[in-house]
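Excluded from the complex is one protein chain; the other protein chains are retained at their positions.
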Amino acid sequence: MSLENFLIMRQELLMVAVVLILLMAEIFISQENRKHISTFSVVLFSLVTIAGFFPSPSGSLFGGMYIASGTTTIMKNVLNIGILLVIIQSITWLRKIENSEKVSEYYILLISTAIGMNYMISAGHFLMFYIGIELATIPVAALAAFDRMKNKSAEAGIKLILSSAFSSGILLYGLSIIYGTTGTLYFSEVSKLFTSNSLQTLGFIFFFSGMAFKISIVPFHLWTADVYEGSPINITSYLSVISKGAAVFVLVIILFTVFTAIVKTWQSTIYVVSVLTMTVANLFAIRQQNLKRFLAFSSISQAGYILLGVIGGNELGMASIIYYILVYVFSNLGAFGVVTAISNQSGKENMDDYNGLYHTNPKLSLIMTLALFSLAGIPPVAGFFGKFFLFTAAAQKGFYLLVLIAVLNTIISLFYYLLVVKAMFINKSDSPIEKFRSDFPTRLALGICIAGLVITGFASVIFDAIRNLSFGI
Amino acid sequence: MTNFGYTIWIPLLPFLMFLLLGLAGNKLKAKLSGLLGTAGLAVITILSYFTAYKYFFGGENAEEGFQKIQAFNTVWLNLTDKLHIDLGILLDPISVMMLVVITTVSLMVHIYSLGYMKGEKGFERFFAFLSLFSFSMLGLVVATNIFQMYIFWELVGVSSFLLIGFYYTKPSAVRASKKAFIVTRFADLGFLIGILILSFNTKTFDFITLTDPSGPAFSQSTSAAFMGLSVMTWSMIFIFMGGVGKSAMFPFHVWLPDAMEGPTPVSALIHAATMVVAGVYLVARMFPIFSLTAPVALHVVAYVGAFSSLFAAIIACTQTDIKRVLAYSTMSQIGYMMLALGVSGYGGHEGLGYMASMFHLFTHAMFKALLFLGAGAIIHAVHSNDMTDMGGLRKYLPITHMTFLIACLTIAGIPPLSGFFSKDEILAAALHSNKLLFAVEYLVAGLTAFYMFRLYFSIFWGKDTHYHHTPHEAPFTMTIPLMILAVGSIVTGFIPFNELVTSDGKPFESELELMVAIPSVLVALFGIGFAYLLYFKTNGLPDKVAGFFKYGYKWAYNKFYIDEVYIFVTKQVIFRYISTPIAWFDRHVVDATMNLIASTTQNVSFRIRDFQSGQIQKYAFVFITGAVMLAILFIYFLN
Amino acid sequence: MDILSLFVVIPVLTITAILFLKDMKQVRVVSAIGMGVQLVLAAVLIYMYLTARHSGNTDEMLFVKDYIWYKSLNIHYAIGVDGISVAMIGLTSIVVIAGIFASWEVEYLRREFFISLILLATGVFGFFISIDLFTMFLFYELAVIPMYLLIGIWGTGPKEYSAMKLTLMLMGGSALLLLGLLGIYFNSAPGGGQLTFNILEISKITIPIAAQRIFFPLTFVGFGVLGALFPFHTWSPDGHASAPTAVSMLHAGVLMKLGGYGAFRVAIFLMPEAAKELSWIFIILTATSVVYGAFGAIVQKDLKYINAYSSVSHCGLVLFAILMMNKTAMNGAVLQMISHGLMTALFFALIGMIYGRTHTRLISEMGGLMKVIPFLSVCYVIAGLASLGLPGLSGFVAEMTIFVGAFQHPEPFYRGVTILAVSSIVITAVYILRVVAILLLGPTTNDHFTHLPDAKWYEKISVVTLIGAVAAIGLAPLWLSNMIGISLQPIVTKILAITPF
Partner (left out) sequence: MSAGIPVQYFLILATVMFFAGVYGFLTRRNLITILMSVELILNSVNINFLAFNRYLYPHKMEGMFFSIFVIAVAACEAAVAIAIIINIYRRFTTINVEDVNEMKF
């Protein structure tokens, strides 16, 4: 493997290296040094993240099974930022006594999934894609069941693994049909041979269902809420941001490059499911009391909005999706960060528990508010820009009705986001969450999120850079 | 012609006085502010007289008659390219005449109020409001354009509102002021609509342009029509509606009697002499248009005037509150003026009615102010408004008595007092135009004499009432204005109006028509005699007469139940049948729809929760169903 | 730094300063100083604007600054003002400073209160200086969202419900608006070329009429929700009733004007063809607003509800006039925005002050306050008179300009509807006088009220500022009207190009 090849695949390889280093460390490190594993992982992963930003060659490896381009690099970078934030946020939780034995395990599993995601983003062949997607899913199931002592965690794990296995089955069945009708699994060749006959459409629909499962699009979303609620919070945030983001990226790439022959079909499909997703998720979110579950439904509805970027099949759409995922990383991790901090401190996860939070923990409340506003698309935080660009992308292709449905849905979503704001600022509580000071990792992660929320919006460079690397059909 | 620029101070000075007294009034001593206000008014009275002298006798008018002079004009607000609201001063015979009337009466009232309002709480406020009123009224009469007139029209309305409600802790005064404002406001709506229609068709507000017989108003006369009447007719009728409201003509008269809740000097100034004749002035101001392009509207003016004068005169015969009697009498007299305008033609002797109307306006201002101020002096002495509480006051109030008598004789039309001359001209004009109206006015003349002397006899003669406090004559500040106005009532009849104030500015010959004058005096004397019989001494006759008319009396006593109609319309129709349903509709339909959307959302949200059953197999079922449905949809339907 | 950006920068700086203050007492002082500077700046701006115009500068917008922001979408941070925006900025700075003084005694979470208030103001100022649709929309939403907290935290009554309703409905409006803006954007270069959000550039082209027919209603209704367009006005009574004084002032006084301004500057200016075609629908709706709001106000029992319905009526008049699409009526609309902004702020300030003393807003529980608190009562009467259109106060100027302008419409239908709208002046008089009579006049009904203190100094500042502005416009409207009129010329020219009147 030449240096060139290494550079093309550097992010994956570096991550593999990190995983290996951590495995070694797990074996050789002394008991008292174990508590530094977290810091060590953070440092290592930040190096990986930073490395991703250096300019690097594009190209393909393994006979076209692996493709790296500017677009995939920036997608990976966005995800890496998110993963880094999750890793930082996890530190406090991992310091708990019951987790002390499993710290490096946690990081190994987490980074393994990241490797899977990177491979699936860079896939040029359905086999690579399949391996990537499974690598990105199976460890997460283990992570979801990480809290061995909690019923809910185990339940989340089983629900995730079974559902994802089922969905993989469906997806594979779709792939097998595609293979049967085209005789190849290379993206580039499939796209040439793909027509819009019924069998292929069926194959596409099955494939799409499998992907929709990962992104948690209605009606393939039902696992989401339960798994999110049951998993440890950091895993929930990982699932809601990183897994989803990676799946969206892959979907976009595949739709834009492979299924170009049936654009009309997949546009209609996405039209239907995005309306369903936004509406149903919002309707469910209204009633939620558990914040994790609440954010789960919120993230489902966000997926619905994201599909607006997909539907146009245009360059702007891809740019706005990448941008939106970046914003979404900051906003959702900001919100989850606050939930994590409070949960770590007090074990409380319900909305009622947040009553009067502003009076005891004003900073956390403000961060939460900004994050929620960003999710709702309220200026001046970046979510506003992100949503605007998504809608612009859909409108560019004339999907005005869909945009209308989406914006009406944002009102519903604003309603439930405001419920949280109301709880924190307006409601009174007899037993508010105690005033506390978060530890450094939490503050660092939240600080990055807030900075990201503000900067990503106003610094147009970021969007313009993404735009330059995007492509349409 | 240009050296009338100083007239700008005539309206401006009272305005400054208003600002001074209004903003700093409570810092000044009460007496000082009263004096300041009065002094300011004295200055403009002099200015007005000077202007009148200069205008009428300055020799500037040549053979072509009195010109309209725009002494000052400035754009206040630009509306369209052609329409702009100006503020300015227009001098022509009627505006100059009005200046004299207003400043004279206003000055008298100011002086009178120094005594009458002495010691009242809010003395300086009173004078501030008076100044505001003077400003508005002067601004109204000198208006160069109809919109300026409307502006000041509204301002006099509000000053009237403020002054009627001067005793703001008294609920009846509050009610009265509210009523006055709203009723006139409704009429003003008509005025405004009239202005809109007029300006839309003529593209100008300017009086000089409007009333120019070769101007745009006249070329428009037959252009468009609506319901059989030309637009100009409609606009004139609407504009006249404003006049009806302000001049308390039927059916918008209801506010005037109630307005007597205000302090008596206010009634004298606003509700007798000046503001209420604004409607007449308005018609006079627009007279060429009325006369030449909208004769139908002019007929409306005549009939409304005639009906109101009769209507009011009948009611006046039955009322016992002296100020209300005077109020109805005012209404009746204004009806006269309206009628006179309504029957008048344009130019030369044809314009007799116009001249007569202005003449009567002038004399009426004098004697009606006198009557009100006299009534004020009586109320001041007796502390009651009701004539049944009075009687035999001539002994206690000699000056008031004499001046009151003069005023009564004047209004009754006894020669050689001024009322005789002006009323005679009106009757003559009516005779030449419309016999029916003429007959009505004869009747009203008799009724007028009757109710005025009913008032006079019941107050100053009649029973010897026992008073708690011996009534005493008012102070000089009050009696001097009475005497001045009495003189005015006597002499103003000799002013040659036919040479000064005519419809086209040119003088014309007019002489006393004995055929009209003698019977009218006889009718008046008959009325006086009848009143003498009934009220000179206490006897049972009035009740018998009342019994004779029975229902008629009852209806008249209750003012023909017009108030009740109004209350029905406002309380029942507007409040109960329009506003309450609208408010209900807003809350329970419009708002409820919005809330329904929200609650439906919540409801649906609750209904669909079973989808999320927690059963992984059900999830998978939905999953596979969804996939299959999508497949079916796209393979069989949308492919 | 150009003068216009200062209007956004100063509030932001003020907020930053407040954030770092230790002493709570200083918060209001700093706010007052910040907004005072803003007021001075507004005066300077007006002066500069007039000077520039005087010296023959006939550009459509003055002080234009254009910084590219999102290059790929051609989004700019573009600012500029014409006479209308200058006037609105003046209005805003007056109302904001009055609002600051009116909320001098907010105790609970004072720092947060003033921050939210100024944040709201930032949005409003930003909105008025923007000439880029994106920036405009951004500031629009920025102005709306603090309302939730302001009402929810510092409000009274069913505040959470009202705040939620208000926010959601306004956001609903902005949702439609967003769609409209996107539609405009994608049709901004019908002949090919660079799409743009810049109002001035879009105004030079004609958006295809088919697109206009879709996006004009969206944009107009979107702004109309904020302008209390019937039937989307129901957030207004509840919202105003629950909001704290200064918030009601700012909201009714300034924020609702965003609706009118936007409807004018975006919907009508950019899509005049569709506006002309569809105006009859909205004319009916707005005329309904005018009359309906006024009738609705008559029977209300709560002072704030009365004023809220009255705002519906008056703001309806703004949209009504805009739709008449001639220079005079539009001029009147802008004047009405300013006038209504000032006097409704005045009303809400006074209502807040009265409520602060009597602890009730039900008129039936009050009476004869004139004797007890003469200063506030007289001011209330003045506000009432302004509201019912007394000459010499601003309401008259605005309403008359609207009526005369609207009546110049060539089609009889529009003139007929105008007469309907004109009739609202009577209804207005009815409810205003009803309140004045019950609330202020008559004997003092409640013994508890006999010793109420009259206005404090800061309350006087707040009220007198507003009255001064109301009277100034009412007495000498010409310069303002001309300033607006000149700026209306481009749009009038554009409309005339469609069908000459």
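Lettered A, B and C in written order, each chain numbered from 1.
We take it that contacts are C-beta pairs under 8 Å (C-beta built on N, C-alpha and C of every residue); 3 or more make two chains touch, one makes a residue touch a chain.
The structure presented is a predicted model; accordingly, all values stated were derived computationally and were not measured.
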Among the displayed chains, the hidden one touches A, B
Of A:Leu162, A:Ala261, A:Leu276 or A:Leu444, the residue that touches the missing chain is A:Leu162
Which of A:Leu23, A:Ala51 or A:Leu127 touches the missing chain? It is A:Leu127
Of the candidates B:Phe476, B:Phe568 or B:Phe621, the residue in contact with the absent chain is B:Phe621
Given A:Ser46, A:Ser176 or A:Thr260, the correct residue touching the omitted chain is A:Ser176
Contacts from chain B to the absent chain lie at residues 609-610, 612-617, 620-621, 624
Note that chain A touches the chain not displayed via residues 126-127, 130-131, 134, 138-139, 141-142, 145, 148, 150-152, 154-159, 161-162, 165-166, 168-170, 172-173, 175-177, 179-180, 183-185, 225-226, 229-230, 287, 293
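One rule holds in what follows: only the chains that are shown with their structure count from here on.
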At the largest C-alpha centroid distance from chain B we find chain A
In whole angstrom, the CA-centroid distance of chain A from chain C equals 42
Cα centre of chain A to Cα centre of chain B, whole Å, reads 77
Residues of chain A that touch at least two other chains are none
The chain C residues in contact with chain A across the complex are 69-73, 75, 134, 137-139, 141-142, 145, 148-149, 152-153, 159-160, 164, 167-168, 171-172, 175-176, 178-179, 182-183, 185-186, 214
Residue set of chain A touching chain B in the complex reads 158-159, 162-163, 166-167, 170, 196, 198, 201-202, 205-206, 208-209, 213, 218-220, 222-223, 225-226, 265, 268-269, 272-273, 280, 283-284, 286-287, 412
Counting only contacts in the complex, chain B reaches chain A at residues 601-602, 604-606, 608-609, 611-612, 614, 616, 618-620, 622-627, 630-631, 633-635, 638-639
